[in-house]
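The structure's right below; bear with me while I get my questions together.
For this depiction, one protein chain was excluded, whereas all remaining protein chains were kept in their positions.
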Amino acid sequence: MSKIAGEEITRRRFMTGVGKGAVAAAVPASLLKRTSADVVVPEPPGKKLGWAVVGLGSLAINQILPAFAKCEKARVVAFVSGHPDKAHKLALRYGVAAKNIYNYQNYDSIKDNPEVDVIYIVLPNGMHAEYTVRGLQAGKHVLTEKPMANSPADCQQMIDAAHKAGRKLMVAYRCRYEPFNREAIRLARSGELGPVQMILADAGFKIGDPTQWRLNKQLAGGGSLMDIGIYALNASRYLSGEEPSEVNAMIYTTPGDPRFKEVEEHVTFQLRFPSGVLANCSSSYGYFHQSQFRVCGTEGRLQLDPATWYTGLRLWVERDNAIEERQLPNVDHFASEMDHMSGCVLDNKEPLTPGEEGWRDLKIITAIYEAAQQGKTIKL
Amino acid sequence: MSKIAGEEITRRRFMTGVGKGAVAAAVPASLLKRTSADVVVPEPPGKKLGWAVVGLGSLAINQILPAFAKCEKARVVAFVSGHPDKAHKLALRYGVAAKNIYNYQNYDSIKDNPEVDVIYIVLPNGMHAEYTVRGLQAGKHVLTEKPMANSPADCQQMIDAAHKAGRKLMVAYRCRYEPFNREAIRLARSGELGPVQMILADAGFKIGDPTQWRLNKQLAGGGSLMDIGIYALNASRYLSGEEPSEVNAMIYTTPGDPRFKEVEEHVTFQLRFPSGVLANCSSSYGYFHQSQFRVCGTEGRLQLDPATWYTGLRLWVERDNAIEERQLPNVDHFASEMDHMSGCVLDNKEPLTPGEEGWRDLKIITAIYEAAQQGKTIKL
Amino acid sequence: MSKIAGEEITRRRFMTGVGKGAVAAAVPASLLKRTSADVVVPEPPGKKLGWAVVGLGSLAINQILPAFAKCEKARVVAFVSGHPDKAHKLALRYGVAAKNIYNYQNYDSIKDNPEVDVIYIVLPNGMHAEYTVRGLQAGKHVLTEKPMANSPADCQQMIDAAHKAGRKLMVAYRCRYEPFNREAIRLARSGELGPVQMILADAGFKIGDPTQWRLNKQLAGGGSLMDIGIYALNASRYLSGEEPSEVNAMIYTTPGDPRFKEVEEHVTFQLRFPSGVLANCSSSYGYFHQSQFRVCGTEGRLQLDPATWYTGLRLWVERDNAIEERQLPNVDHFASEMDHMSGCVLDNKEPLTPGEEGWRDLKIITAIYEAAQQGKTIKL
Partner (left out) sequence: MSKIAGEEITRRRFMTGVGKGAVAAAVPASLLKRTSADVVVPEPPGKKLGWAVVGLGSLAINQILPAFAKCEKARVVAFVSGHPDKAHKLALRYGVAAKNIYNYQNYDSIKDNPEVDVIYIVLPNGMHAEYTVRGLQAGKHVLTEKPMANSPADCQQMIDAAHKAGRKLMVAYRCRYEPFNREAIRLARSGELGPVQMILADAGFKIGDPTQWRLNKQLAGGGSLMDIGIYALNASRYLSGEEPSEVNAMIYTTPGDPRFKEVEEHVTFQLRFPSGVLANCSSSYGYFHQSQFRVCGTEGRLQLDPATWYTGLRLWVERDNAIEERQLPNVDHFASEMDHMSGCVLDNKEPLTPGEEGWRDLKIITAIYEAAQQGKTIKL
């Protein structure tokens, strides 16, 4: 790759901690092929840690397993699943050895498998705590999907287990590992928009099948807020760089809707941050899919929309005389986060989104539910 | 102006005989000039009611006075001002007779001026009630700027005075008289987006000069919420077509900022509507100017951004396979609302935004302040 | 109007005392009303020159007559029309005295009317030359619509008549008098895009009524190129700042289409400029309305789309890392050009688009037709 391309500059800027292989750059064909003279030949991959994927649902099948092809530091070597047929079919596809297919009963024996370095928990929320703790106890490092668990107490258990085992624990907040949200964070902190005044964040979609685990309270821990509103909550924190001190909320769930027998549908919530920044957020399982974050400064505003989709993210900056759309590469979020986790293990560093990050969101989610129920502001 | 239905807009856009001075159609030159054969010649204007403008501040000077040139049913014939020099200068510009320039002392004698049919109150908020009531008592019809007054009680007085005088009273909610917001209302009600689930509305700007009346509690009645947040509040009501039953709010005002000695800076507020629709809104005197409304249905979403500026409004509809920007004409909001008011007087009809509409917003604004102060949900 | 420099625009946009009726600023309501303390009161209008409008077709009725309300230096005082009923109806609307209504027979007697300073020719193209020359001979200054005339020879006659009469002659290239095209010119010249490499310009629309004068060769002088493609041609010249040295072209006209018995439908044409810049342009009476100009530099590109409509123009600048949409005010193009012409008369200055500018376009148009017919490059 050439040293001339503007794109290259952009790329490098976002490369820290982001797997190179994951970059699907939004640049013209011409730019990427134009320099035959001094082609940069990528190094053969170095040590790739072995990963076990626990839970073979749609997220694993459609996003996580394909992402390994783009990883520099991670390869999939084991599955843990309650469906042996599915696991064997996928094992053929992804080159996982039959002996490395575990079920939920013999999961703990993974401790004896030296091929497995890291475990990725892709189970329903209510199972994250147990399988994370068991994984850590088996001596493996663990990356768990968000939300980290159903309660702050469960999160604490997981954190404690990691400390005890001396292993890394990371929560899969994938937006922290992709260029658009990272650039938004940089912009918000840079002062280019003036001091931040308010954050607006909305995340939701219309959920379908009433029988899915996301609508089961025990498995999901809650409704839209736990699953998708957590993106807006987490963004409010990483865009402001602060922890909220107060929350307000309203919840509405359509009576009689077969999808919402156990969990909530819509949530609006407000956060007050110590600096005075307010955040106004929404979460929904009822509205047409939406994913928009805004950071409102005194001198300008940035808008991410869509802010959290797997691809196609867009970032605008509006100032007095112009609205500017930034051109950034779309990377594979999952490859990025897996390479980050592998890197932390290899270099013995703390992940950018450790267990404590997940615990904080669960503390706030609990307060949001309480605020809505009590009809009053809850202090954190 | 009731003719500015969506259908009318479309038809009118592609007609030669646009005629209405207020329509600045967003169509190519070529289309508007293409049919020389059968040009529609506009009728000479019919009866134009005589209007008095009370208060010659920047809104009057920069928006309202120039708008009369685009009116079919309104012409400016009198001024009421505390600054005779300014009034005389403007009178020369707009052809107002010197004898028709009043001050705040001799304002009541306007009752003897048969040239004046309608009075437009463009004074600071805290003066709306008094000058509206005096205008009505003088036997004139009154259009008053928003917010209608500083309190629901003042609004009630104004409504009562109109009833007693048998005169029309209208509040200048100009967004109700322009095509983009009207099309948004139509779309929201049409079911094209599926049932409405949530409304998101943000309106604010960074206020400047600390000495202006908007930052004086007695003159302004409050801070950003009274002045600009009221657009988000009003939109939540007209986009949902409902009256809210509960409100939540947070307020933050920068300590020590010379602009905010008396009035609030930022407000976030949430509204619950009887159907279950939630609205999440923000208002600000501190953030970079913003004006965005969204209506989130189950099958799609509309977004107005900017939603309330004098011109340049834009409307998008997002559905599964496409994001569509609607092409609608930008009209002069002030000319539209003045023609509407004149039409109501001429045809003895109730305005689309009568005094009661202003009173309702003030009731809710009062509740929002209370909710923020008490840290709890207030029922309406 | 020479004040509409980029800097002026910016400054004006955020001033309270916008004053100039022509500026419909794309700024939030809030900004324009925010400073009540120090409102700038516009001066009463100074001397407004008296204008006669010759030809009361749709362009005059829908655009030009309403625009006078926004002029600082022009007012309409006379009509010249072959339809006395129409003229009298419009006279009532616009306050034109009955005695100031002329027909094509007594047009020359306008020389005795001291109220008329400037004549605006809004007739079919084939009549521009005659009525311009007669107007100049009557001692009046003349603004004529584009294209200036049906041939370079006619243009030359008009220029000569102006010189002989010692009066101003201007061609109504309205895009030169509005902020978006002016900012594009500034950007192209500024080097911000690197040296200009190529210009791409497309202008056309689907013409309707087969009986209109635009489709009559004698009245129109030609087809889409004369009427709408001239915008693309003129833009290639003002965006490059050069005069072309060579042209290539192709023409296609649908056989048997009742609209195109006399004039051409589609034209593609290429221009070579002395610096090496190439321009690639299209003109059409058959395709869906289109108006897009691009200036391609080595380091970036600007795009105007729509580039020439009466309102709603948009300007983007694309560079390596961002696509930026510039926020500029939409002004009334006709008010701007009429004020410019009045200003030139009052201050005895040469218009920005004098007769020579129209003559140059006609020379090139003639060459384009020749290139298409001969199937070869024509040198200019």
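A, B and C are the chain letters, set down in written order, and residue numbers restart from 1 in every chain.
Just so it is clear, contacts are C-beta pairs under 8 Å (C-beta built on N, C-alpha and C of every residue); 3 or more make two chains touch, one makes a residue touch a chain.
Quantities reported herein were computed from a predicted structural model and do not represent experimental measurements.
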Listed in rising order, the subunit B residues that touch the chain left out are 10, 14, 317, 320-327
Can you name the residues of subunit A that touch the chain not displayed here? 1-2, 4, 21, 24-45, 56-59, 61-63, 66, 69-70, 86, 89-90, 92-93, 124, 204-205, 207-209, 211-214, 227-228, 289, 291, 306, 308-312, 330
Footprint left on subunit C by the chain that the document does not show: 193-194, 197-198, 200, 202, 204, 206, 246, 248-250, 252, 254, 266, 268, 270, 272, 276-282, 284, 286-288, 290, 296-301, 318-319, 375-377
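By our rule, only the chains that are shown with their structure count from here on.
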After a C-alpha superposition of subunit A on subunit C, what does the rotation angle come to, in degrees rounded to the nearest 5? 180
Centroid from C-alpha atoms only, then distance subunit A to subunit B, rounded to Å. What do you get? 43
Rounded Å distance, subunit A centre to subunit C centre (Cα mean): 55
Inter-centroid spacing, subunit C versus subunit B (mean Cα positions, whole Å): 35
The positions of subunit C in contact with two or more other chains are none
